[in-house]
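Here the complex is missing a single protein chain, while all its other protein chains stay put.
Chain nomenclature is as follows: A and B, assigned in order of appearance, with residue numbering initiated at 1 for each chain independently.
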Amino acid sequence: MSSAVSCPVTPQTVADVVTAVRATSPLVHCVTNAVVTNVTANVLLAAGAAPAMVAAPAEAGDFARVADALLTNLGTVEGEQPNAMRVAAHAAVDAGVPWVLDPVAIGSMRVRTALAAELLAVGPTIVRGNASEVAALAGGLGGRGVDSLDTPDDVRDVALRLARESGAVVAVSGAVDLITDGVRIARVRAGTPLLTRVTGVGCSLGALVAACAAVTPDRLLAATAATAWVCVAGDLAAEAATTTGSFAVALIDRIDDVDASAVGERSGLMAEAAQVTA
Amino acid sequence: MSSAVSCPVTPQTVADVVTAVRATSPLVHCVTNAVVTNVTANVLLAAGAAPAMVAAPAEAGDFARVADALLTNLGTVEGEQPNAMRVAAHAAVDAGVPWVLDPVAIGSMRVRTALAAELLAVGPTIVRGNASEVAALAGGLGGRGVDSLDTPDDVRDVALRLARESGAVVAVSGAVDLITDGVRIARVRAGTPLLTRVTGVGCSLGALVAACAAVTPDRLLAATAATAWVCVAGDLAAEAATTTGSFAVALIDRIDDVDASAVGERSGLMAEAAQVTA
Partner (left out) sequence: MSSAVSCPVTPQTVADVVTAVRATSPLVHCVTNAVVTNVTANVLLAAGAAPAMVAAPAEAGDFARVADALLTNLGTVEGEQPNAMRVAAHAAVDAGVPWVLDPVAIGSMRVRTALAAELLAVGPTIVRGNASEVAALAGGLGGRGVDSLDTPDDVRDVALRLARESGAVVAVSGAVDLITDGVRIARVRAGTPLLTRVTGVGCSLGALVAACAAVTPDRLLAATAATAWVCVAGDLAAEAATTTGSFAVALIDRIDDVDASAVGERSGLMAEAAQVTA
């Protein structure tokens, strides 16, 4: 029996999220890694959102309470970063601010793997990672660095269980992105391999997921819309730019000017009710 | 009675500053935030200056003494950043090196607001910020993050008093930039909203103000010239690039190749003697 759960993740609702981000300019608080702060801020600005990279523990809690959304990204975990993430995460949960956890490169590296598990227990709204990161967060084995060794559909059931047990929407990026709340699954079939050849695209996607979560209560829709936005912008960028320097510039350009309707229509979106198959 | 103070801020003197930066390549020591170090360095290089991002407290003091100018930017205040700023600021004042203070996002965030007040008391040569940051530094209320809630002319009198009481030139950025030493006011009417949609432009402007302060003893002229340089380059960039990725690249290009005379002539520069009106 197929599920009777309503499934409002459609090209139109995806487009509505894009339009809402541009119209309301949500303030996105990012505690993210030093490699990608700049490109993350520029992706948010191109999308019409307002980035704020506040990573001092003494400031991160107060700021998370007044932000429209929070991203914590584990790409760099030295110094005060872990404490800033802890403080911001607790404040966001306490204040009802949507919070995206991006467990970058967890699995083989112990400090960040333990930190990700600790943060998961605090209750993120959405978890975003590649297949190996999602598998590691669910207790499996991770990959090497930020490379994913599995496709999103390889970890489909792991993602479903993680979503059900944690209460978070789980977004798994890959050639075909898979996003689930444990009840529904959405897939985005757009996107180009060039997206993996520019540093910070995945991390910036996490920030854009947060921006989208600020404008809709449907967290599955938020994560799907952000994924579609980056993937469709990437496909459009790749039409004009085939080398990585120009592609990185064109990607920002297309996030800025892509029609909201095109994000929905060109995303190869497929939504379905989920059934655990294994 | 209008003031008799000479007011050498003209299109020609602005152009002379641009030419002098290119000719002498001042070494600009930046203790700035992690989000914008890269773009700040590239803006300085495009302008013909030599950037050096030295932020370890054990090195920042010695380095500030030998630099041609110093920037301290409060965009990120975690770890050793505040101590590096303190050490560098005291060394710059002691050695007579011009020093620009950029109080990023002060007002609602306590750590940086207190740090900005502390640094102001050390005696910066120039303060650069948006209207809400300048208001907060003068003791008023700040905005949210790096967004300015007021126009420069809304804080005109606050800026004048801050300049008179602190001894620093105060540069307030916005649609019409206002720069004052408490006696004179210069306004720059050039610039495009796209400048606010690329991360780090304001922070990079602070660094360019420092570069200009290294080549002229007239600090009002220095801050005005840097502002005109970025605004005119932005207007030229916007002629060819209307989306934010391409605009960011074109902005660097135009800072590099804009004619010095065009910086003066296209800046919409207006200079006047100041009278406190409220």
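Following the convention adopted for this analysis, a residue touches a chain if its C-beta (ideal position, glycine included) is under 8 Å from a C-beta of that chain, and two chains touch if they have at least 3 such contacts.
Worth saying up front: this structure is predicted, and the values here are computed from it rather than measured.
Asker: Specify the residue from the set A:M109, A:V188 or A:A211 that touches the hidden chain.
Answerer: In the complete complex, the chain left out is touched by residue A:M109.
Asker: Identify the residue among A:V172, A:A248 or A:V263 that touches the chain left out of the display.
Answerer: A:A248
Asker: Give the residue, chosen from B:T13, B:N42 or B:T216, that touches the chain omitted from the document.
Answerer: B:N42
Asker: In the complete assembly, which of A:V39, A:L120 or A:A271 touches the absent chain?
Answerer: Of the listed residues, the one touching the omitted chain is A:V39.
Asker: Mind listing the chain A residues that contact the chain we can't see here?
Answerer: 33-36, 38-39, 75-79, 105, 108-112, 144-147, 197-200, 242-246, 248-249
Asker: Can you list where chain B touches the absent chain?
Answerer: Chain B touches the missing chain through residues 27, 34, 37-38, 41-42, 45-46, 50-59, 62-63, 66, 79-80, 84, 248-254, 256-257.
In the analysis below, only the chains that are shown with their structure count from here on.
Asker: Would you kindly tell me how far, in whole Å, the mean C-alpha position of chain B lies from that of chain A?
Answerer: Roughly 35 Å separates the two chain centres.
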